[in-house]
Each structure stands twice: as C-alpha cells, then as structure tokens.
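As you look at this complex, bear in mind that one protein chain is not there, while each of the others sits in place.
The first chain written gets the first letter, and so on, giving A, B and C; residue counts start at 1 in each chain.
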Amino acid sequence: MASNELLRRIEASFALQGLMRVIEARIAEVSPGRCVIEAPFRKTLTQQQGFLHAGVLTTLADNACGYATLTLFPPGQEVLTAEFKVNFLRPARGVLAIARAEVLKPGRTLTVARAEVWMRAEDGSEMLCAAMQATLVPSATA
Amino acid sequence: MASNELLRRIEASFALQGLMRVIEARIAEVSPGRCVIEAPFRKTLTQQQGFLHAGVLTTLADNACGYATLTLFPPGQEVLTAEFKVNFLRPARGVLAIARAEVLKPGRTLTVARAEVWMRAEDGSEMLCAAMQATLVPSATA
Amino acid sequence: MASNELLRRIEASFALQGLMRVIEARIAEVSPGRCVIEAPFRKTLTQQQGFLHAGVLTTLADNACGYATLTLFPPGQEVLTAEFKVNFLRPARGVLAIARAEVLKPGRTLTVARAEVWMRAEDGSEMLCAAMQATLVPSATA
Partner (left out) sequence: MASNELLRRIEASFALQGLMRVIEARIAEVSPGRCVIEAPFRKTLTQQQGFLHAGVLTTLADNACGYATLTLFPPGQEVLTAEFKVNFLRPARGVLAIARAEVLKPGRTLTVARAEVWMRAEDGSEMLCAAMQATLVPSATA
C-alpha cells in the first residue's frame, strides 16, 4: 500500500478514539510494521508525584503497538489488544512522550509487538521510561 | 490505622493525580490490602470501536493496585508501579467501570497485587473485562 | 464429559510431554476449567541458591494452565501457550511444588487462565511462591 494511503487509514481509525483527543496524542510516523505516537506532557495527566501517569504511557504504547500491527492488516480490518505487559523504567518527566512500536512477529491470529516510551526534555534529550510487549488480534471494523 | 484515616490518606494521594479527574474516577472502597476504584463510561475515553479504551481500564486497575498496596505502607510513603501485565477479556461497554484490587504478596521492596476490571451495565449486571497482575515498589513522598 | 474421560484425555496429552517425566510431575486433579499438577522438590532442578528453579515453577504453572484450558476444548483439539507472565513471590523451598490453575475467561480463540504455585513443607504447611497469568490458544492435535 502506498505510504500515504497507509497513513490515511491509520489516522482514520485513530480519529475515532476519543481518548486520543483527551491526551492530545498524534501519530508522528507510520510505516509497515511500525508506528510512532506522541503526546505532550500535561499536568492534567499526572500521577500523585507530578510525573506522567503510568496509564498515559501505557495508552500511548498500546496504541503504537496497535497501529504498528494494523499497518500489516488488509484494509477493512481493525485490531484489538489481547494483552500487554509494561515495565516502568524511570519517572516520566519532560515535555513530550514518544511511543515507538514495532511488530516483532506478525500472525493471522496473534501478532506480537513491542513499544518503548521515551520522554523528551526541553533540551531535546530523551530518556527511556517504559517498555511494552503486547499481543494483538484482528477484529471486525466497528 | 483506623479505617477513616486510611481512606483519608489514600484520597489525599489520589487527589494529586490529575489523570483521575480527567477520567472522573473515584475511590469506592479501601481496606487493608484492598482498593476499589470506579469511573463512569464516557465517549471521550473510547477506542476506535466505541468501547472504553484499554488504556483507561489499565489506568483504573493500576491505581487500584497502587492504592491497595499503599494501604499496607506506613504513612509518609508513596508507591510506584514497577510493572504490570493486563489481559483484556471482553470489549468494555456499559455505564460504569469498577477496578477491584487486592495485594497478593506484600513485601518491603516488592509488592505483588492483582486487579480485575468489571463493566456494570444499566441493568446492574457486571462483566469481567480486564485482569491485571502488577509489581509495586515504595517511593519517597512527592 | 464424564470426569474419568476428562482425566484420561488430559493424562494422554500429559504423557506425551517428555519434560514432565524429567521433573517427575503428575496430574493431581482435573475438573472442567481447573487443573492441579504436582512435582517433588529435587536437587537436580534447582537454581544457584538451592531453591527450585523459576523455570520449573513456570513449567508446572504453564502446564496447569494449559490442561485447565484443555478441559474446556472438544476432544481432538490440543492447546498451546501464547504467552504468560509470572511473579515469583518467595524462594521455592519445601518437599512438593503444587501448581493450581483455573480458567478465568474461556474463548474460542483466546483463553485466559491463572495459576498459583505453592510449595508444601514437610509439616504440610504451604507457601505461595509464584503466580501466573496466561493466554492459551487451540491447536491441531499432534
């Protein structure tokens, strides 16, 4: 599929996710088997110590894995998360969260993907804050 | 610790979480080693097929595990999530999400907790939609 | 299915697992959606500090989850593990390891099961040493 078509298809699905607007996330890059999603640090999305909430890092990583997987599906299919595991490696501080996912093993029934969530500081440096390993399955379109 | 004191302590930490206001979550119950957190279904918190987003279910389960763990810590300590794994069992539809967590094994360094997220329908029936197993660690207060 | 038939079917699959003989494991109980597998503590199965190796606890828990799942499948199907997550809660010392599994959510494609591995001491007391959450899928018979 042409890269523009792929991006349009992923963005069409992404736009249906209410939660992505709430956390101001956007798709930064997409290519076959890969997806990068970014969201700005917001005080409204913190845990009790002022870091970005584990739930937000997880949401970004989950979506990056989901759309990295969807790039490998034929048009007209959607993707669901069967399960994931996340390690939180450092407190998530900075100005931008960047979830980078790639498919480790595509499959007709089960796809396994990994994502890493990096926090970018004001000076442009990045720290790895979370690592996800996820299993995704195809589903009918909504 | 008296139960009222425990609830006050958990709610004080909870109130510092910006994300909890965004998803309109509230602590429904807390007792030593246990915590229940609820949040209403909102269209703003959905994935692309109109179900509550996996990231929201995860956020609720994570917080329920975290506060179930915090009930066992001495006052003046906070809790951080080291890692978790979640299985998503059914699409999350209904009017209320209820995350019920309990500590499986407390520890000075590592605490292991489990949470289940149930979706309550308008008729009051509940379906199990997600199951988490998490590792939590103590941290200094913010 | 009659309980004897169920046990025979599970034991027929179990007997095909070379690894079960190596760790001297046996099926202690089986009923629809549940399975208990036991194995004696052996010095040959330890890690570097003399405790039962995490890999052995995991093998027992994995098999207990697998056979708990297989009880819910029609005859002529086999089961494969898609993934699992295990927390190790305490060093595994004692005379007998007992893995108790139950299906949390059966499914045509994905089944989610949980297992706990307990170590029984000489005095008959038991300690919870590991907790697994697993995803299983049907597969063709060998």
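Assume a residue touches a chain if its C-beta (ideal position, glycine included) is under 8 Å from a C-beta of that chain, and two chains touch if they have at least 3 such contacts.
Treat the numbers as computed from the prediction; the structure is a model and nothing was measured.
A.B. asks: Which listed residue (B:Glu38, B:Asp62 or B:Glu83) would be found touching the missing chain in the intact complex?
C.D. replies: B:Glu83
A.B. asks: Out of C:Pro32, C:Gly50 or C:Pro75, which touches the unshown chain?
C.D. replies: Answer from the full complex: C:Gly50 touches the omitted chain.
A.B. asks: Which residue numbers on chain C touch the omitted chain?
C.D. replies: With respect to the unshown chain, the touching residues of chain C are 13-14, 16-19, 21-22, 42-50, 53-56, 58-60, 62-63, 78, 80-88, 91, 139, 142.
A.B. asks: Provide the residue numbers of chain B that touch the chain removed from this figure.
C.D. replies: Residues 82-83, 85, 109-110, 112, 135, 137 of chain B touch the chain absent from view.
A.B. asks: Considering the whole complex, not just the chains shown, which residues of chain A touch the missing one?
C.D. replies: So the residues of chain A touching the missing chain come out as 85, 87, 89-90, 104-105, 112, 114, 128, 131, 133, 135.
As a convention for this text, only the chains that are shown with their structure count from here on.
A.B. asks: Same or different: do the copies chain A and chain B touch each other through matching residue numbers, with over half of them shared?
C.D. replies: Same: when the shared numbers are divided by all numbers used, the fraction is over half.
A.B. asks: For chain A and chain C, let me know how many angstrom lie between their CA-based centres, rounded off.
C.D. replies: Chain centroid spacing, chain A to chain C, equals 34 Å.
A.B. asks: Hey, how far is the Cα centre of chain A from the one of chain B, in Å?
C.D. replies: Using C-alpha averages as centres, the distance is 22 Å.
A.B. asks: Can you list the residues of chain B that touch 2 or more other chains?
C.D. replies: Within chain B, the residues that touch at least two other chains are 85, 87.
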